[in-house]
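Before I ask anything, here is the structure I am working with.
A single protein chain has been omitted; all remaining protein chains appear in their positions.
Residue numbering begins at 1 within each chain, and the chains themselves are lettered A and B in the order written.
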Amino acid sequence: MILSVSGLSATRSGRTILHPTSLDIEQCESIGLVGVSGSGKSTFGHMLIDDLRSKGLKVAHVPQSPEEALDPLRSMRFHWHEAERALGLDTGSTDKKTLFTALKIEDGDLRKRPWGWSRGMQQRFVIAMALISSPDLIVLDEPTSALDPVTAAATMDLLEQHREDLNTAMILITHDLGLAARRVSKLMVMHDGRIVEQASTEDILERPKTDVAKYLVAHRSWAVVPC
Amino acid sequence: MLKVDHVWVRRGAGFALRNISLSLFPGKTLAVVGESGAGKSTLIATILDLVKPWKGEITWAGASVQTCSPGLVMQEPRAAFNPVLSLRQSVLEPIVARNEDMPHERIKRLSDSLELSLEIFDRYPGEISIGQAQRVAILRALIAAPPLVLLDEPLSALDAVIQKHTAKLISDLQQEEGFAAMIVTHDLGYAMAYADEIAVIKSGGIEEVSTPQTFAKESKSGYSRLLMEAAMALGALEPSA
Partner (left out) sequence: MIKSLTGLVLRAVVVLFGTALATFTLLWNAPGDPAQAIAMARFDALLTEDVINQVREETGLNTNFWSAFMAWVGPLLTLDFGRSSVTGREVWPDLLTAIRYMIPLALGGLVIGLAISLSLAIIATNRPGGLLDRFAVAVASLGTAIPAYWLGLLLILLFAVHLAWLPAMGARTPSHVILPALTLGLGVAASLTRIIRSGILEARGQQFLPAIRRRGVSKKEISRDHIAPHAAIPVVTVFGLELAFLLEGVVMVEVIFGRPGLGTFLVAAIEARDFPQVQAVVVLTALIFVTVNLIIDVIYRVIDPRIGESNA
């Protein structure tokens, strides 16, 4: 099954922030949407989610930080049940245990409010919520920027394992090409509201064609270390 | 030089910092690396005298650190400036008022080194990009030519490529100005690329202090190894093929 969007565009205050853009996503594919702030990647991500949803597909979204995903006045349990209801499921019907164990949050007290959990656990909870209905696609917006590296790396690993089990496609939106390159099989480089280059990760890393891509590839990491 | 001598800092019933000893010489960069909550920011607060150590002392050239008026750059550039004042009012005027013979050449030179045009000072903090804002914050920290500069996650709010570029600007300035820099960061990649020494902090205590080369080759503790692997998993460090 291929998820497709075509001709998505957006303007803000008369300015085009996203030129008509199309994308095909294969099942269980992982794609990195890379670009500097303002390149249109988040806009494209949001529009893509809305478009695919309107076509009846199950798409989940994980925002950048837990503060952008959870209401501090509501318990974790409340958020979970709310998410279930929103997906048309009966509250309490999902297999919490499998998801929680996969993302290593099975020890979390669901009665607590978000701030009672560590940020890493909050973020993994948000990811777990996103995976409730075994979505066709999960879109992650800068998933590592709000977490410290050890937590971030562990979270991404856990997500990767579980994603493959569920056959869920993934789009990773980030300004960090180095991060995306380690996590996805296909890269799309955005600049000024357009996709300027797209290819497999190896191809982009070894043979970037556009200046934008070359620039991002050259500066994708801080240093090379003997392993 | 900065000397942190067997410093313990309390937090509640336990300690935020345990027996921390570090030294930092002029012109050198010390990166303090660790997870969230490990105590990195507490260390900066203690150096600045905002937090009193329970035991131990911190000195610069034998005296209190405040005597050298260290420069400070924090994580959030937007939070560093008063939004209702122009950058000229919040950055330049206080300096010029305090220091009659602050040569305008210095301001021009720092601006050039940080790739800022002078007209940016007529703008307001909300009108400039985050990258520019952070560079102005760096300029402000350096303007009085302090011998010591403390940076707490100075690049975290910036885009990946801009991070690398700004790091280079800071490093170049350090060559010119000769200040000692203590950089707190959770980005091991940044530390490996620019630090003369890396200090790994875990749960308030120092796990290891070594040069980047040593760190890469033979990280002594399992924890440092863990940080390395995480940095590689996130693309901050490239394993040599």
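The rule is short, and it goes like this: a residue touches a chain if its C-beta (ideal position, glycine included) is under 8 Å from a C-beta of that chain, and two chains touch if they have at least 3 such contacts.
Keep in mind the model is a prediction, meaning the values are calculated, not measured.
K.L.:
Could you tell me which displayed chains border the chain that was left out of the figure?
P.N.:
In the entire complex, chains touched by the missing one are A.
K.L.:
Among A:8, A:25 or A:83, which residue is in contact with the omitted chain in the full complex?
P.N.:
A:83
K.L.:
One chain isn't shown here. Among A:69, A:102, A:172 or A:216, which residue touches it?
P.N.:
A:69
K.L.:
Considering the whole complex, not just the chains shown, which residues of subunit A touch the missing one?
P.N.:
Touching the missing chain: residues 46, 49, 53, 61, 63, 67-74, 78, 82-83, 85-87, 113, 115, 129.
Definition applied: only the chains that are shown with their structure count from here on.
K.L.:
Starting from the mean Cα coordinates of subunit A and subunit B, work out the distance between those two points in Å.
P.N.:
30
K.L.:
Over in the complex, which subunit A residues touch subunit B? Could you list them?
P.N.:
Going by the criterion above, the answer is residues 36-37, 119, 144-145, 147-154, 156-157, 174-182, 215-216, 219-227.
K.L.:
Would you pull the subunit B residues touching subunit A in the complex into a rising list?
P.N.:
Subunit B residues touching subunit A: 35-36, 130, 156, 159-162, 164-165, 186-190, 192-193, 212, 216-217, 226-240.
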